[in-house]
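My structure is below; once you've seen it, I'll send some questions.
All protein chains of the complex are present and in place, except for one that has been dropped.
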Amino acid sequence: MKKTLAEIAALINGTIIGSAELNITGITNIEDAGPGDITFAVPPHIEKAAKCTAAAVVIPDTVEEFPKPAIRVNNPRVAFTTLLALFTPKPDIKPGVNETAVLGTNVKLGANVAVMAHVVIDDNAVIGDNAILYPHTYIGRDVTIGSDTLIYPNVTIRENCQIGSRVIIQSGAVIGSDGFGFITVNGSHQKVPQVGNVIIEDDVEIGANSCLDRATTGSTVVKRGTKIDNFVHLGHNVVVGENCFLVAQTGIAGSAKIGNNVTFAGQSGSAGHLTIGDNCVFAARTAPINDVPANSFYAGFPARPHNEWLRSEAAIGRLPELIKKVRELERRLNKIEK
Amino acid sequence: MKKTLAEIAALINGTIIGSAELNITGITNIEDAGPGDITFAVPPHIEKAAKCTAAAVVIPDTVEEFPKPAIRVNNPRVAFTTLLALFTPKPDIKPGVNETAVLGTNVKLGANVAVMAHVVIDDNAVIGDNAILYPHTYIGRDVTIGSDTLIYPNVTIRENCQIGSRVIIQSGAVIGSDGFGFITVNGSHQKVPQVGNVIIEDDVEIGANSCLDRATTGSTVVKRGTKIDNFVHLGHNVVVGENCFLVAQTGIAGSAKIGNNVTFAGQSGSAGHLTIGDNCVFAARTAPINDVPANSFYAGFPARPHNEWLRSEAAIGRLPELIKKVRELERRLNKIEK
Partner (left out) sequence: MKKTLAEIAALINGTIIGSAELNITGITNIEDAGPGDITFAVPPHIEKAAKCTAAAVVIPDTVEEFPKPAIRVNNPRVAFTTLLALFTPKPDIKPGVNETAVLGTNVKLGANVAVMAHVVIDDNAVIGDNAILYPHTYIGRDVTIGSDTLIYPNVTIRENCQIGSRVIIQSGAVIGSDGFGFITVNGSHQKVPQVGNVIIEDDVEIGANSCLDRATTGSTVVKRGTKIDNFVHLGHNVVVGENCFLVAQTGIAGSAKIGNNVTFAGQSGSAGHLTIGDNCVFAARTAPINDVPANSFYAGFPARPHNEWLRSEAAIGRLPELIKKVRELERRLNKIEK
């Protein structure tokens, strides 16, 4: 893919700063953008973008001067979305069912589905139009998969789970493994049957080797637009709202309910059986153990408001000095008392 | 599965409170139980059960009044175990070896074994009666698997490992990967051959995508009845006792020896080469770095008695206030000294 700045400007209805003949070969965020890439910036990132190594930047038309090639548009975010679609390389994948794939009875395949080598699809599964199943994926009985969904190699989707449209599941992910439910009788742990399922709504992405446990009864749910990174664990009956980010190595214990637009940064977690309000952000390695109200920014373990955590961390840093100071005060007091 | 309260009461030798004709369609714990489910309660959970949304509750016969349908029995835990078996849906799986499975030489299959599509079983492996191997599982050379063991898709069991009876291994788990052993010679890390194995005793469950490394020499062992959640890491030569719980994302470093009935809550861990006594409980995110005596309840990192950890955490919360107080004392002292 190669486009001139002029071609791109025409596509997103913008005006050019710099050479219209400049060639653009890729698209990415400011930090990763290299010499062939176009990126975008809105305040307060305009200055950072001005110094970045990208070939060109899509900026708001309220910015009149810019020190490098740019396209000024009304809404840079919307323009960028258009360009992302343009530059995304479509995998060159031919529809059809590989002769080594094994399909159970009553499997329904939509139009243009690609079922690659050694895929196994069990009885009664329904696969939507244009879905792509890479090698060694397992689709259990009565699973439904929406259209345009992409499943990479070595994924397991267990019986009865429901996967939406335009979902992406990275390699090694497990959808619908048994929840961790036991009842202890005389010191022996008896398994509680896990007869629920997992529902993944449209436009969700699941990272490599992540595990989403099926519900004990009912459903574990990931709502539309949520993006889950690698090694994320969702316990049974967890509900994750829309448009959340769950970054790598995060674990959400059973029956936690997470609102919309919530971010769990890397290596964070949550206790089970609690409720997290909309728009919360949990810093890396944070884990709430109680309900958290909407719009909170929390850090630490147990999680607390980020400002409080910062104050505590600063105070801990001054602790050795404080101990010395108290010792000194005691000496002075001893002297006075004498 | 649908049973009336009367049918269930007959089965567990109990007496009914409420309508004998009430239909029960499922069984689970108090917190997850919904309107069709039966659950159970013993003190101190009777009150909680009285308010739960379950259809009915199995309670001790010492409880004489209860505000919702119930079955009174001598031992609710034992009764509940009976009901769990009754309500557990048996997977409808036909025995036999799928034609796409690949078996090495001298593989021994017990009676009624199900070997599904694309399973690979290497030379000399022995599979017990009624075992179920889902698609894409790999069973290495000289592996033995007990009877009634259930292995979900995409599991790897490497050479020489021994798996007991009634074991359940969730998808993506790896049993017998090489331990992380190297000797550094002139700055270069030389691999120490990992020639031991993994032994998993009867009635163990291993969670999705968990990894149990084989021993350098000898065996990594998980003893009978222990339940391991998703993403758990056992280093080489770890020994886990009977009836333990290792909750999600826990990591046990090499050569740690863990007693019986020990619980590691989520995202916890343990240093290597130490000994954990029986009946210890480690709170979420806790990690011991030294031996821990039996019956300990620990928290924090490095792990310490839970009470101590609570005191420290409370003290940290009061630290900013303490710093102010010391500053004030200093001012007052300055004044006096003048």
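Think of it as A and B in the order they're written, each chain with its own count starting at 1.
One rule holds in what follows: contacts are C-beta pairs under 8 Å (C-beta built on N, C-alpha and C of every residue); 3 or more make two chains touch, one makes a residue touch a chain.
None of the values given here were measured: they were computed from a predicted structure.
In the full complex, which of B:I17, B:A70, B:C211 or B:A284 touches the chain missing from this view?
B:C211
Which chain A residues touch the hidden chain?
For chain A, the residues touching the absent chain are 26-29, 31-32, 34, 37, 40, 77-78, 80-81, 84, 87-89, 98, 100, 116-118, 134-136, 152-154, 168, 170-172, 203, 205, 207-209, 225, 227, 229-231, 243, 245, 247-249, 261, 266-267, 284-285, 313, 316-317, 319-320, 322-323, 326, 329-330, 333, 336-337.
On chain B, where is the contact patch with the chain that was removed from view?
Against the missing chain, chain B presents residues 100, 102, 118, 120, 136, 138, 154, 156, 158, 172, 174, 177-178, 180-193, 195, 209, 211, 213, 216-218, 231, 233, 235-237, 249, 251, 253, 255, 269, 271, 273, 287, 289, 301-302, 311-312, 315-316, 318-319, 322, 325-326, 329, 332-333, 336.
Here, only the chains that are shown with their structure count from here on.
Taking the mean of the C-alpha atoms as each chain's centre, how many Å separate chain A from chain B?
27
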